[in-house]
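For this depiction, one protein chain was excluded, whereas all remaining protein chains were kept in their positions.
== chain A ==
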Amino acid sequence: MAETAPLRLNVPEPEVRPGGKPDFSNVKIPKAGTVDRPPVDVAPADIRDMAYSIIRVLNRKGEAVGPWSGTLTPEEALSGLRDMMRVRAFDRRMLMAQRQGKTSFYMQCLGEEAIACAFRKAMEDGDMNFPTYRQQGLLIAGGYPMVDMMNQIYSNTHDPIKGRQLPVMYSSKSHGFFTISGNLATQFVQAVGWAMASAIRHDTKIAAAWIGDGSTAESDFHAGLVFASTYKAPVVLNIVNNQWAISTFQGIARGGSGTFAARGHGFGIPSLRVDGNDYLAVHAVAKWATERARKNLGPVLVEYVTYRAAAHSTSDDPSAYRPKEETDAWPLGDPVERLKNHLVAVGAWSPERHKQAEAEIDAEVLAAQKQAESYGTLHSGPKASPRDIFEDVYDTMPPNLRRQRQEAGY
(Lines give C-alpha, C1' and ligand atoms only; values in the text may rest on other atoms or scores of the structure.)
Protein backbone atom coordinates (compact mmCIF):
# COMPACT_ATOMS: atom_id res chain seq x y z
CA MET A 1 0.00 0.00 0.00
CA ALA A 2 1.33 3.45 -0.90
CA GLU A 3 2.29 5.58 2.05
CA THR A 4 0.09 8.59 2.58
CA ALA A 5 1.53 11.69 4.18
CA PRO A 6 -0.56 13.20 6.97
CA LEU A 7 -3.03 15.85 5.88
CA ARG A 8 -2.52 19.46 6.84
CA LEU A 9 -4.95 22.35 7.24
CA ASN A 10 -4.36 25.38 5.02
CA VAL A 11 -5.11 28.71 6.75
CA PRO A 12 -4.29 31.60 4.36
CA GLU A 13 -2.17 34.43 5.77
CA PRO A 14 -1.59 37.95 4.44
CA GLU A 15 1.84 38.78 3.03
CA VAL A 16 2.79 40.92 6.01
CA ARG A 17 1.77 41.68 9.56
CA PRO A 18 2.49 44.69 11.79
CA GLY A 19 6.20 45.40 11.93
CA GLY A 20 6.72 43.95 8.44
CA LYS A 21 7.31 45.81 5.21
CA PRO A 22 4.12 46.35 3.17
CA ASP A 23 4.12 44.20 0.05
CA PHE A 24 1.60 44.50 -2.74
CA SER A 25 3.68 42.65 -5.32
CA ASN A 26 0.85 40.11 -5.52
CA VAL A 27 -1.50 42.79 -6.89
CA LYS A 28 -0.83 42.64 -10.62
CA ILE A 29 -1.61 46.04 -12.09
CA PRO A 30 -1.82 46.46 -15.85
CA LYS A 31 -0.92 49.80 -17.41
CA ALA A 32 -3.78 52.28 -17.79
CA GLY A 33 -5.57 52.02 -21.11
CA THR A 34 -4.45 48.47 -21.91
CA VAL A 35 -7.64 46.53 -21.18
CA ASP A 36 -10.11 46.17 -24.06
CA ARG A 37 -13.61 47.60 -23.97
CA PRO A 38 -15.96 44.95 -25.37
CA PRO A 39 -19.41 45.81 -26.73
CA VAL A 40 -22.11 45.71 -24.02
CA ASP A 41 -23.74 42.68 -25.61
CA VAL A 42 -20.56 40.62 -25.49
CA ALA A 43 -20.97 36.95 -24.59
CA PRO A 44 -19.75 36.36 -21.03
CA ALA A 45 -17.51 33.53 -22.20
CA ASP A 46 -15.64 35.92 -24.51
CA ILE A 47 -14.46 38.16 -21.69
CA ARG A 48 -13.47 35.62 -19.09
CA ASP A 49 -10.00 37.15 -18.88
CA MET A 50 -11.47 40.47 -17.71
CA ALA A 51 -12.13 38.90 -14.32
CA TYR A 52 -8.36 38.69 -13.84
CA SER A 53 -7.22 42.05 -15.15
CA ILE A 54 -7.87 45.60 -13.94
CA ILE A 55 -9.52 48.26 -16.07
CA ARG A 56 -7.72 51.57 -15.63
CA VAL A 57 -8.06 54.94 -17.33
CA LEU A 58 -5.85 57.40 -15.46
CA ASN A 59 -2.13 56.88 -15.96
CA ARG A 60 0.71 58.10 -13.76
CA LYS A 61 0.85 61.41 -15.59
CA GLY A 62 -2.82 62.04 -14.94
CA GLU A 63 -3.79 61.44 -18.55
CA ALA A 64 -7.01 59.61 -19.38
CA VAL A 65 -6.07 56.89 -21.84
CA GLY A 66 -7.41 53.85 -23.63
CA PRO A 67 -10.78 52.50 -24.74
CA TRP A 68 -12.51 53.12 -21.40
CA SER A 69 -11.74 56.86 -21.34
CA GLY A 70 -14.03 59.64 -22.46
CA THR A 71 -17.30 58.81 -20.72
CA LEU A 72 -17.20 62.13 -18.84
CA THR A 73 -16.67 65.76 -19.82
CA PRO A 74 -14.17 67.76 -17.73
CA GLU A 75 -17.13 69.53 -16.08
CA GLU A 76 -18.67 66.21 -15.09
CA ALA A 77 -15.34 64.97 -13.81
CA LEU A 78 -14.96 68.16 -11.81
CA SER A 79 -18.35 67.65 -10.24
CA GLY A 80 -17.21 64.10 -9.42
CA LEU A 81 -14.11 65.48 -7.75
CA ARG A 82 -16.29 67.75 -5.63
CA ASP A 83 -18.51 64.80 -4.66
CA MET A 84 -15.48 62.86 -3.48
CA MET A 85 -14.14 65.86 -1.58
CA ARG A 86 -17.54 66.27 0.07
CA VAL A 87 -17.58 62.64 1.14
CA ARG A 88 -14.09 62.98 2.57
CA ALA A 89 -14.86 66.20 4.43
CA PHE A 90 -18.10 64.70 5.70
CA ASP A 91 -16.28 61.60 6.99
CA ARG A 92 -13.65 63.73 8.70
CA ARG A 93 -16.25 65.82 10.54
CA MET A 94 -18.40 62.89 11.58
CA LEU A 95 -15.38 60.94 12.79
CA MET A 96 -14.53 63.92 14.94
CA ALA A 97 -18.14 64.16 16.13
CA GLN A 98 -17.94 60.54 17.25
CA ARG A 99 -14.70 61.23 19.11
CA GLN A 100 -16.43 64.16 20.79
CA GLY A 101 -19.18 61.86 21.99
CA LYS A 102 -21.88 63.37 19.82
CA THR A 103 -22.70 59.99 18.36
CA SER A 104 -22.00 56.38 19.22
CA PHE A 105 -20.25 55.15 16.12
CA TYR A 106 -19.00 56.08 12.67
CA MET A 107 -17.66 54.40 9.52
CA GLN A 108 -15.53 56.19 6.95
CA CYS A 109 -14.87 55.22 3.35
CA LEU A 110 -11.45 56.89 3.16
CA GLY A 111 -9.69 55.85 -0.04
CA GLU A 112 -12.86 54.34 -1.54
CA GLU A 113 -14.70 57.56 -2.41
CA ALA A 114 -14.46 57.10 -6.18
CA ILE A 115 -16.46 53.90 -6.23
CA ALA A 116 -19.85 54.99 -4.91
CA CYS A 117 -19.52 58.57 -6.21
CA ALA A 118 -18.74 57.56 -9.79
CA PHE A 119 -21.19 54.67 -9.85
CA ARG A 120 -24.03 56.93 -8.74
CA LYS A 121 -23.45 59.16 -11.75
CA ALA A 122 -23.94 56.21 -14.09
CA MET A 123 -27.38 55.45 -12.63
CA GLU A 124 -30.71 57.01 -13.38
CA ASP A 125 -33.43 58.33 -11.12
CA GLY A 126 -35.67 55.48 -10.11
CA ASP A 127 -32.88 52.90 -10.07
CA MET A 128 -32.28 51.32 -6.68
CA ASN A 129 -29.09 50.67 -4.74
CA PHE A 130 -28.86 48.02 -2.07
CA PRO A 131 -25.82 49.40 -0.29
CA THR A 132 -23.62 48.48 2.61
CA TYR A 133 -22.43 50.92 5.26
CA ARG A 134 -19.52 52.18 3.13
CA GLN A 135 -21.45 53.72 0.22
CA GLN A 136 -22.23 57.14 1.66
CA GLY A 137 -20.96 58.41 -1.71
CA LEU A 138 -24.17 57.18 -3.34
CA LEU A 139 -26.18 59.61 -1.24
CA ILE A 140 -23.79 62.55 -1.46
CA ALA A 141 -23.23 62.21 -5.22
CA GLY A 142 -26.99 61.69 -5.58
CA GLY A 143 -27.73 65.07 -4.01
CA TYR A 144 -29.15 63.77 -0.72
CA PRO A 145 -28.84 66.55 1.89
CA MET A 146 -25.81 66.12 4.13
CA VAL A 147 -27.74 67.55 7.02
CA ASP A 148 -30.21 64.66 6.82
CA MET A 149 -27.34 62.20 6.90
CA MET A 150 -26.02 63.95 9.99
CA ASN A 151 -29.46 63.95 11.60
CA GLN A 152 -29.42 60.18 11.18
CA ILE A 153 -25.92 59.93 12.63
CA TYR A 154 -26.96 62.01 15.64
CA SER A 155 -30.29 60.20 16.11
CA ASN A 156 -31.74 63.66 16.72
CA THR A 157 -35.25 65.09 16.46
CA HIS A 158 -34.89 65.42 12.66
CA ASP A 159 -33.50 61.92 12.09
CA PRO A 160 -35.45 60.58 9.09
CA ILE A 161 -35.47 57.13 10.68
CA LYS A 162 -36.26 58.31 14.20
CA GLY A 163 -33.24 57.15 16.14
CA ARG A 164 -33.95 53.53 15.42
CA GLN A 165 -30.82 52.65 13.49
CA LEU A 166 -27.11 52.70 14.19
CA PRO A 167 -25.30 55.75 12.75
CA VAL A 168 -24.59 55.50 8.96
CA MET A 169 -27.42 53.02 8.43
CA TYR A 170 -29.24 55.49 6.17
CA SER A 171 -32.41 54.90 4.20
CA SER A 172 -33.88 56.91 1.34
CA LYS A 173 -36.24 55.43 -1.20
CA SER A 174 -36.49 58.69 -3.11
CA HIS A 175 -32.71 58.74 -3.57
CA GLY A 176 -32.50 55.11 -4.67
CA PHE A 177 -30.94 53.99 -1.41
CA PHE A 178 -32.40 50.91 0.22
CA THR A 179 -32.50 50.86 4.02
CA ILE A 180 -29.21 49.46 5.33
CA SER A 181 -29.00 46.38 7.49
CA GLY A 182 -26.10 45.69 9.81
CA ASN A 183 -26.40 42.01 8.90
CA LEU A 184 -23.86 41.53 6.16
CA ALA A 185 -24.85 40.41 2.66
CA THR A 186 -28.60 40.17 3.26
CA GLN A 187 -29.16 43.05 0.85
CA PHE A 188 -27.26 41.40 -2.00
CA VAL A 189 -29.91 38.87 -2.92
CA GLN A 190 -32.65 41.44 -2.22
CA ALA A 191 -31.17 43.66 -4.92
CA VAL A 192 -31.54 40.78 -7.35
CA GLY A 193 -35.17 40.40 -6.29
CA TRP A 194 -35.84 44.10 -6.83
CA ALA A 195 -34.35 43.82 -10.31
CA MET A 196 -36.45 40.72 -11.03
CA ALA A 197 -39.53 42.69 -9.98
CA SER A 198 -38.62 45.43 -12.41
CA ALA A 199 -38.42 42.80 -15.14
CA ILE A 200 -41.70 41.19 -14.05
CA ARG A 201 -43.40 44.58 -14.35
CA HIS A 202 -41.64 45.32 -17.69
CA ASP A 203 -40.22 48.46 -16.10
CA THR A 204 -36.97 50.15 -17.24
CA LYS A 205 -35.34 50.50 -13.82
CA ILE A 206 -32.33 48.53 -12.71
CA ALA A 207 -30.81 47.69 -9.35
CA ALA A 208 -27.30 47.72 -7.98
CA ALA A 209 -26.12 45.35 -5.26
CA TRP A 210 -23.18 46.22 -3.03
CA ILE A 211 -20.99 44.00 -0.91
CA GLY A 212 -17.51 43.98 0.63
CA ASP A 213 -14.82 41.40 -0.14
CA GLY A 214 -15.18 39.74 3.26
CA SER A 215 -18.93 39.53 3.00
CA THR A 216 -18.81 37.65 -0.31
CA ALA A 217 -18.20 34.62 1.88
CA GLU A 218 -21.80 34.82 3.09
CA SER A 219 -24.32 32.43 1.60
CA ASP A 220 -26.55 35.37 0.59
CA PHE A 221 -23.90 36.51 -1.88
CA HIS A 222 -24.00 33.15 -3.61
CA ALA A 223 -27.81 33.11 -3.47
CA GLY A 224 -27.73 36.48 -5.23
CA LEU A 225 -25.51 35.14 -7.99
CA VAL A 226 -27.63 32.08 -8.67
CA PHE A 227 -30.88 34.05 -8.89
CA ALA A 228 -29.31 36.81 -10.97
CA SER A 229 -27.86 34.25 -13.33
CA THR A 230 -30.99 32.11 -13.64
CA TYR A 231 -33.41 34.97 -14.28
CA LYS A 232 -30.93 37.28 -16.04
CA ALA A 233 -31.94 39.97 -13.59
CA PRO A 234 -31.20 43.59 -14.56
CA VAL A 235 -28.76 44.15 -11.72
CA VAL A 236 -25.15 45.26 -11.33
CA LEU A 237 -23.47 43.14 -8.70
CA ASN A 238 -20.75 45.23 -7.06
CA ILE A 239 -17.96 43.82 -4.91
CA VAL A 240 -15.82 46.43 -3.17
CA ASN A 241 -12.52 44.66 -2.54
CA ASN A 242 -10.78 46.96 -0.09
CA GLN A 243 -8.40 44.18 0.96
CA TRP A 244 -9.59 43.90 4.56
CA ALA A 245 -12.66 42.72 6.49
CA ILE A 246 -12.02 44.09 9.98
CA SER A 247 -8.80 42.22 10.85
CA THR A 248 -9.23 39.53 8.24
CA PHE A 249 -7.42 39.88 4.91
CA GLN A 250 -9.26 39.29 1.65
CA GLY A 251 -7.61 35.91 1.07
CA ILE A 252 -9.77 34.31 3.75
CA ALA A 253 -12.97 35.07 1.83
CA ARG A 254 -11.45 34.58 -1.62
CA GLY A 255 -9.89 31.22 -0.90
CA GLY A 256 -8.58 29.44 -3.95
CA SER A 257 -10.36 31.51 -6.60
CA GLY A 258 -8.11 33.83 -8.53
CA THR A 259 -10.17 36.95 -7.89
CA PHE A 260 -13.56 37.90 -6.49
CA ALA A 261 -14.72 38.76 -10.01
CA ALA A 262 -13.97 35.19 -11.06
CA ARG A 263 -16.82 34.09 -8.78
CA GLY A 264 -19.13 35.20 -11.59
CA HIS A 265 -17.75 32.65 -14.03
CA GLY A 266 -19.47 29.67 -12.50
CA PHE A 267 -22.75 31.48 -13.05
CA GLY A 268 -22.10 32.66 -16.59
CA ILE A 269 -22.18 36.29 -15.44
CA PRO A 270 -19.84 38.70 -17.26
CA SER A 271 -17.32 39.74 -14.65
CA LEU A 272 -14.93 42.68 -14.71
CA ARG A 273 -12.33 44.15 -12.39
CA VAL A 274 -11.72 47.85 -12.22
CA ASP A 275 -9.27 50.19 -10.51
CA GLY A 276 -11.47 51.43 -7.66
CA ASN A 277 -9.26 54.45 -7.07
CA ASP A 278 -9.72 55.71 -10.61
CA TYR A 279 -12.92 57.78 -10.82
CA LEU A 280 -12.93 57.76 -14.62
CA ALA A 281 -12.47 54.00 -14.85
CA VAL A 282 -15.16 53.33 -12.28
CA HIS A 283 -17.56 55.59 -14.11
CA ALA A 284 -16.83 53.97 -17.48
CA VAL A 285 -17.33 50.47 -16.14
CA ALA A 286 -20.48 51.50 -14.26
CA LYS A 287 -21.85 52.96 -17.51
CA TRP A 288 -21.06 49.74 -19.36
CA ALA A 289 -22.60 47.53 -16.71
CA THR A 290 -25.74 49.61 -16.19
CA GLU A 291 -26.27 49.86 -19.93
CA ARG A 292 -25.96 46.12 -20.32
CA ALA A 293 -28.42 45.52 -17.49
CA ARG A 294 -30.87 48.09 -18.83
CA LYS A 295 -30.77 46.54 -22.29
CA ASN A 296 -32.07 43.32 -20.72
CA LEU A 297 -28.75 41.58 -21.29
CA GLY A 298 -28.65 40.41 -17.68
CA PRO A 299 -26.44 40.93 -14.65
CA VAL A 300 -22.84 42.13 -14.56
CA LEU A 301 -20.40 41.45 -11.74
CA VAL A 302 -17.86 44.19 -11.00
CA GLU A 303 -14.96 43.93 -8.56
CA TYR A 304 -13.49 47.26 -7.48
CA VAL A 305 -9.85 46.88 -6.51
CA THR A 306 -9.21 49.36 -3.73
CA TYR A 307 -7.85 49.72 -0.22
CA ARG A 308 -9.54 50.60 3.07
CA ALA A 309 -7.20 53.40 4.12
CA ALA A 310 -8.77 54.02 7.53
CA ALA A 311 -9.94 51.83 10.38
CA HIS A 312 -12.89 49.52 9.75
CA SER A 313 -15.01 51.60 12.11
CA THR A 314 -14.57 53.79 15.18
CA SER A 315 -14.35 50.54 17.21
CA ASP A 316 -11.36 49.23 15.26
CA ASP A 317 -7.57 49.57 15.56
CA PRO A 318 -5.94 48.50 12.29
CA SER A 319 -2.39 48.81 13.64
CA ALA A 320 -3.05 45.57 15.51
CA TYR A 321 -3.26 43.53 12.32
CA ARG A 322 -1.53 45.33 9.42
CA PRO A 323 1.58 47.48 8.99
CA LYS A 324 0.92 51.17 9.61
CA GLU A 325 2.68 52.05 6.35
CA GLU A 326 0.47 49.78 4.27
CA THR A 327 -1.99 52.57 3.39
CA ASP A 328 0.75 54.65 1.79
CA ALA A 329 2.17 51.64 0.00
CA TRP A 330 -1.12 50.89 -1.77
CA PRO A 331 -0.12 51.00 -5.43
CA LEU A 332 -3.32 52.51 -6.85
CA GLY A 333 -2.91 55.83 -5.09
CA ASP A 334 -5.56 58.14 -3.71
CA PRO A 335 -8.74 58.65 -5.76
CA VAL A 336 -9.10 62.35 -4.94
CA GLU A 337 -5.46 63.15 -5.74
CA ARG A 338 -5.58 61.20 -8.97
CA LEU A 339 -8.67 62.89 -10.35
CA LYS A 340 -7.40 66.27 -9.18
CA ASN A 341 -4.07 65.73 -10.98
CA HIS A 342 -5.92 64.72 -14.11
CA LEU A 343 -8.09 67.81 -14.09
CA VAL A 344 -5.06 70.00 -13.48
CA ALA A 345 -3.25 68.25 -16.34
CA VAL A 346 -6.08 68.94 -18.79
CA GLY A 347 -6.26 72.55 -17.67
CA ALA A 348 -9.70 72.29 -16.07
CA TRP A 349 -8.47 72.78 -12.52
CA SER A 350 -5.56 74.17 -10.53
CA PRO A 351 -3.99 73.50 -7.13
CA GLU A 352 -5.20 76.93 -5.99
CA ARG A 353 -8.77 76.26 -7.02
CA HIS A 354 -8.53 72.88 -5.34
CA LYS A 355 -7.48 74.50 -2.06
CA GLN A 356 -10.27 76.97 -2.39
CA ALA A 357 -12.78 74.21 -3.12
CA GLU A 358 -11.55 72.34 -0.06
CA ALA A 359 -12.24 75.37 2.10
CA GLU A 360 -15.68 75.88 0.53
CA ILE A 361 -16.62 72.26 1.05
CA ASP A 362 -15.38 72.30 4.63
CA ALA A 363 -17.54 75.34 5.28
CA GLU A 364 -20.51 73.64 3.62
CA VAL A 365 -20.07 70.53 5.78
CA LEU A 366 -19.59 72.62 8.91
CA ALA A 367 -22.77 74.57 8.21
CA ALA A 368 -24.68 71.32 7.78
CA GLN A 369 -23.21 70.05 11.03
CA LYS A 370 -24.24 73.20 12.91
CA GLN A 371 -27.74 72.87 11.57
CA ALA A 372 -27.92 69.17 12.46
CA GLU A 373 -26.62 69.81 15.96
CA SER A 374 -29.29 72.43 16.51
CA TYR A 375 -31.72 69.48 16.35
CA GLY A 376 -29.74 67.59 18.99
CA THR A 377 -27.07 64.93 19.13
CA LEU A 378 -27.17 61.45 20.61
CA HIS A 379 -26.20 62.60 24.07
CA SER A 380 -27.35 66.22 24.26
CA GLY A 381 -29.99 68.65 23.14
CA PRO A 382 -33.59 67.84 22.25
CA LYS A 383 -34.57 64.18 22.05
CA ALA A 384 -36.92 62.24 19.88
CA SER A 385 -39.98 60.93 21.71
CA PRO A 386 -39.78 57.40 23.14
CA ARG A 387 -43.16 57.03 21.47
CA ASP A 388 -41.22 56.50 18.25
CA ILE A 389 -39.98 53.16 19.50
CA PHE A 390 -43.49 51.74 19.22
CA GLU A 391 -44.44 53.21 15.84
CA ASP A 392 -43.86 51.41 12.51
CA VAL A 393 -43.41 47.97 14.02
CA TYR A 394 -46.70 47.15 12.28
CA ASP A 395 -48.82 49.29 9.98
CA THR A 396 -51.32 49.71 12.79
CA MET A 397 -50.27 49.31 16.38
CA PRO A 398 -51.51 46.03 17.84
CA PRO A 399 -52.95 45.97 21.38
CA ASN A 400 -49.84 44.54 23.03
CA LEU A 401 -47.75 47.44 21.76
CA ARG A 402 -50.38 50.00 22.66
CA ARG A 403 -50.44 48.62 26.18
CA GLN A 404 -46.68 48.68 26.40
CA ARG A 405 -46.49 52.22 25.06
CA GLN A 406 -48.90 53.33 27.75
CA GLU A 407 -46.96 51.41 30.38
CA ALA A 408 -43.82 53.21 29.22
CA GLY A 409 -45.70 56.47 29.77
CA TYR A 410 -46.11 57.75 26.19
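Descriptive notes on the structure:
What we mean here is this: contacts are C-beta pairs under 8 Å (C-beta built on N, C-alpha and C of every residue); 3 or more make two chains touch, one makes a residue touch a chain; residues count from 1.
To be clear about the criterion, contacts and distances are computed from a predicted model.
UniProt records the chain missing from this view under the protein name "3-methyl-2-oxobutanoate dehydrogenase (2-methylpropanoyl-transferring)", selected from "3-methylaspartate ammonia-lyase", "Spermidine/putrescine transport system permease protein PotC", "3-methyl-2-oxobutanoate dehydrogenase (2-methylpropanoyl-transferring)" or "Transketolase family protein". The residue touching the chain not shown here, chosen from A:Asn59, A:Ser171, A:Ser247 or A:Ser374, is A:Ser247. When the missing chain is restored to the complex, the residue among A:Leu166, A:Ala262, A:Leu297 or A:Val344 that touches it is A:Leu166. For the chain left out of this panel, the touching residue among A:Ala45, A:Ile200 or A:Val393 is A:Val393. The missing chain, though absent from the display, is touched by one residue of A:Ser79, A:Ser104, A:Thr327 or A:Gln371; that residue is A:Ser104.
In the full complex, chain A touches the hidden chain at residues 9, 11, 17, 104-105, 155, 159, 163-167, 169, 181-185, 214-215, 217-220, 245-248, 252-253, 255, 315-316, 320-321, 378, 383-384, 386, 388-390, 393, 400-401, 404-405, 408.
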